[in-house]
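Have a look at the structure below, then the notes.
Only a single protein chain was left out; the remaining protein chains are all shown in position.
Up next, chain A:
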């Protein structure tokens, strides 16, 4: 595979954020969203194309894992935590079946 384009990287970023946001559990959702942001920012100005390619491939693998993990997490949704703002659904997928909704375009 050639080095990913800027559009591909941005699409991966969006997909990772969406997948992270689809966790039902507050703590996991917060963690993965934060983690995704931090990791993309940390490598924002990466210039080495081999390194970019390796990071991109890691990201694709991670995306698969997070989608699976979030889908399972939504299957066993429990009561909300006391710190969560009630009435604001954190993800558009809540209540949906696992598998559907967890994924997204691309």
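Simple rule for what comes next: contacts are C-beta pairs under 8 Å (C-beta built on N, C-alpha and C of every residue); 3 or more make two chains touch, one makes a residue touch a chain; residues count from 1.
The working rule: contacts and distances are computed from a predicted model.
Taking the options "Vacuolar fusion protein MON1 homolog", "RNA polymerase subunit AC19", "cysteine desulfurase" or "small monomeric GTPase" in turn, only "cysteine desulfurase" matches the UniProt protein name of the chain that is not displayed.
Residues of chain A that touch the chain left out of view are 23, 25-28, 30-31, 35, 38, 65-66, 68-70, 72-73, 77-84, 86, 89, 94-95.
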